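To keep things clear, I will list the structure first and then write my remarks on it.
Just one protein chain is left out here, and the rest sit where they should.
By letter and in written order, the chains are A, B and C; residue numbering begins at 1 in each of them.
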Amino acid sequence: MSDRIPVAVLGATGAVGQRFVQLLAAHPWFEVAELVASERSAGRAYRDAVAWRLPGDPGAAGALPVAALGTPLRSRLLFSGLDSAVAGAAEAAYAAAGCAVVSNARNHRMADDVPLLVPEVNAAHLAALDAQRRRTGGGYVVTNPNCSVVGLVLPLGALDAAFGVREVTVVTLQALSGAGYPGVASLDVADNVIPFIGGGEEEKIESEPRKILGTWSGESFALAELSISASVHRVNVVDGHTLAAFVRLGREVDPEAAREALRSFRGEPQELGLPSAPEQPIHVLEAADRPQPRLDRDRERGMSVSVGRVRRDARYHLRFEALVHNTIRGAAGAAILNAELLRARRLLPD
Amino acid sequence: MSDRIPVAVLGATGAVGQRFVQLLAAHPWFEVAELVASERSAGRAYRDAVAWRLPGDPGAAGALPVAALGTPLRSRLLFSGLDSAVAGAAEAAYAAAGCAVVSNARNHRMADDVPLLVPEVNAAHLAALDAQRRRTGGGYVVTNPNCSVVGLVLPLGALDAAFGVREVTVVTLQALSGAGYPGVASLDVADNVIPFIGGGEEEKIESEPRKILGTWSGESFALAELSISASVHRVNVVDGHTLAAFVRLGREVDPEAAREALRSFRGEPQELGLPSAPEQPIHVLEAADRPQPRLDRDRERGMSVSVGRVRRDARYHLRFEALVHNTIRGAAGAAILNAELLRARRLLPD
Amino acid sequence: MSDRIPVAVLGATGAVGQRFVQLLAAHPWFEVAELVASERSAGRAYRDAVAWRLPGDPGAAGALPVAALGTPLRSRLLFSGLDSAVAGAAEAAYAAAGCAVVSNARNHRMADDVPLLVPEVNAAHLAALDAQRRRTGGGYVVTNPNCSVVGLVLPLGALDAAFGVREVTVVTLQALSGAGYPGVASLDVADNVIPFIGGGEEEKIESEPRKILGTWSGESFALAELSISASVHRVNVVDGHTLAAFVRLGREVDPEAAREALRSFRGEPQELGLPSAPEQPIHVLEAADRPQPRLDRDRERGMSVSVGRVRRDARYHLRFEALVHNTIRGAAGAAILNAELLRARRLLPD
Partner (left out) sequence: MSDRIPVAVLGATGAVGQRFVQLLAAHPWFEVAELVASERSAGRAYRDAVAWRLPGDPGAAGALPVAALGTPLRSRLLFSGLDSAVAGAAEAAYAAAGCAVVSNARNHRMADDVPLLVPEVNAAHLAALDAQRRRTGGGYVVTNPNCSVVGLVLPLGALDAAFGVREVTVVTLQALSGAGYPGVASLDVADNVIPFIGGGEEEKIESEPRKILGTWSGESFALAELSISASVHRVNVVDGHTLAAFVRLGREVDPEAAREALRSFRGEPQELGLPSAPEQPIHVLEAADRPQPRLDRDRERGMSVSVGRVRRDARYHLRFEALVHNTIRGAAGAAILNAELLRARRLLPD
């Protein structure tokens, strides 16, 4: 019998759910014990229910039966890759039932007592869980941000800690996997670019970083004094979001000092040596034409952000390019890292 | 015998040169009479010398013999698609010999008495030709801008005329054809994005618009009071550059007023009904996910710029997306339109 | 008032329907008068009902109201781009009502008295219409083949007429547009190939050519003595199906004789000078690396097939590559050409 904590994956048949199953397959602390999806899949073995779209296969989890959403679970730690259409109510219900719901869904990210967690940046926000648990009477929800936001907020976190960050303009070139499957139609990206992503993508990029870089007062989250303008695009890349950022800092800064702040940035995951933590959260690449999705997205198993072209900007202070693996560090990997921090901090329910 | 003006194409075997040959094939005013390329191609029939990469074929021009660069020409109007490595000296020499050199190359764009011409925006800059001809003792060079600059400066010209433009941040997603042939290696853009373009692409975008939107004092060009920050990318699109722009105007403006200024923008090419002039230089698209390269680049035979997503920005005033056909309006078509204006203004040498 | 024959397009909002609308926009003989689609679109103006995915826009047809399938029509000539799920019954019903239904759908292609028409190859099969009209009591259905079949059967028709064709092995690389919209998911073809196409694609390629190259006995179709093996693939190309063919002929043939048979091939459309007829149905390209989709699909407005790499094969007799524009000559354009032949032969209902 395993020492590992049994966990459930909600929305297991979706794109994010499949990534959870893949990343948890050989996890040292967590073992996939239960899989939850829609009614349509319920009762079937996961390998038969899922249209598995990642290289490889589901592994041992393939034999597990899929349960319908809402089924009471024995796992106390739940990873949610649920679609936003159903995540809100379902996650709240499981939290009320005493579970720790570590969610990639957007529904609860901006809630008053729900941490929107990027552990290297705002681990301190876990202090909100006391208030949340008083509200739910039991468990809690912890969220990770939108995929592009992760790629932005890790560098911003490093720069903010060193110099202060005041204003950001960012343009994204986002990968296809972010839209799930079937997601984006091939005819929409063949010899083409789409200058729009639905579901409030720009609004998320303009709001979530302000919470992440803000503070928990003991009673509520105070948003950071930071204004962001974002324009998003979908491009013909499988995995890996590229972000072109322009940043106004608290003061004029030499680009080399900025690079040093980025590459030396560490947080609690690195101090604790959490299993999914990258050794170096932000890698600064020297080559003139980097980062690039296919070459850089898998650095540190897709858990670090790669930054390049850090240079002066006459009107802001700095410009740079950032690259994040949108389904690993930008989604499932981020949630798993959050759960690892919760465990290390002894915050998981028994 | 044709009434058409005999013209020469310099750099005829290159990507821009091929586009010149294609666009001039059935031109009502100009007839391709001479083709100039490197020593390597000299003496051969164009159809044998050129690695023709456009759909279709060279047409009648295919039978013309290719002359080596430097050969005296009988044409007095020359279209230059020369590579910047050779364009500077060659174009100056042909101008000194009395030719009108209408050039897509970057070498002379920022020179003190050379118009950097986008005819709807700064036709008045042709006033500089008097000063230039005094310098050359004969002919002159007129240039068109970098391809991305065209896609930016047509909308900026319209907005500047209506409201004033003060600051611009722009991020580009540029097509493969802009790099010529063989150009970008397939492995560099397969499942990938390159966040860099060599040859000073960002510097061009940050400087050329200031000249185009500036004024000719009678003696020199005064650059517009306008600051621009640009970050460029190469994406896996055949033709059509996408630009994500953020613009601070002279005053707060309602997005609908901005759209109206854009769609109603006209210039001398439209007044004169020049053959290559688009009826409407800037098309404003209403759909949320437009413009898109494959769907919008060929509007008005690739000679108009398509703009969409015109919306408020809290920190600037406006954001929008622009799409330009980089080898037609962004290059060869722009040069041909310039030549048409020169002819209409009776500025061509006899 | 127009002299043009009013026509209706069934399935007008689908991919094939949009291509019909585009190709008929300026047709000299036919005028789009009625548009039919599903209940969901009925009553709305076409431009509002359709998710227009082709460059440009619907043109004048955009203002027409969409009628629901089954609505009695005043047009006597109907172009069908209906999905096979509904085409069978709907087309039979309109034929029974006295219409000429010129259909791209697969349902009636192999029926005993329905011509499967490639006009350069088997115009004689229109003789079957007498038998068909006796059965329907009124109108009739004429079909065009599967898109890949067109690209195969035009060259085979030429070779069969000259030398006899006995056996064919063919492998296809099919474009995305053939699957409609949204069609193939981008993640399925990004950095990928799919070695399968549903809906019986291989079966169609192995059966339809036998009917097209067969004969009408006066009472039924006799299939050609020809065996075909086909394997299909979907590739990341927007338009244009590539076919790699190996052909055993009636006798050993010099590749140059084969090329001559292909390039000199003509049929009734060329003799009659039908509006959509290509001047030369099969273009034989000399370059070693042709045909290629992007460079060759639009030859003769997408209505000719381009063939290259015609060479000896030691086990068969010949190998070659063929390229057909799958939505023009392979679909809507083929149907329009069929209708033009019907009109020229005075076979259209009054």
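Descriptive notes on the structure:
The working rule: a contact is a pair of C-beta atoms (placed from the backbone, for glycine too) under 8 Å apart; a residue touches a chain by one contact, two chains touch by 3 or more.
Model, not experiment: these values are computed from the prediction.
When the full complex is examined, the chain removed from view is found to touch A, B, C.
When the missing chain is restored to the complex, the residue among B:P182, B:G198 or B:G218 that touches it is B:P182.
When the missing chain is restored to the complex, the residue among B:V238, B:L272 or B:L347 that touches it is B:V238.
Set against the missing chain, the residues C:D191, C:D254 or C:E271 yield one that touches it, C:D191. The missing chain lies against chain A, touching residues 53-56, 190-191, 238, 294-296, 298-299. Although one chain is not drawn, its touching partners on chain C can still be listed: residues 167, 169, 171, 173, 188, 190-196, 198, 227, 229, 231, 233, 235-238, 242, 244, 246, 288-295, 308-309, 313-316, 319, 321. Looking at chain B, the residues touching the absent chain are 53, 176-177, 181-191, 236-238.
Methods note: only the chains that are shown with their structure count from here on.
Shown here, the protein chains touch in all possible pairs.
Of all chains, the one whose CA centroid is most distant from that of chain C is A.
For this pair, chain B with chain C, the centres built from the Cα atoms lie 40 Å apart.
Here the spacing of chain A and chain C, counted between their Cα centres, is 48 Å. Annotation for chain B: residues 190-191, 238, 294-295 touch two or more other chains.
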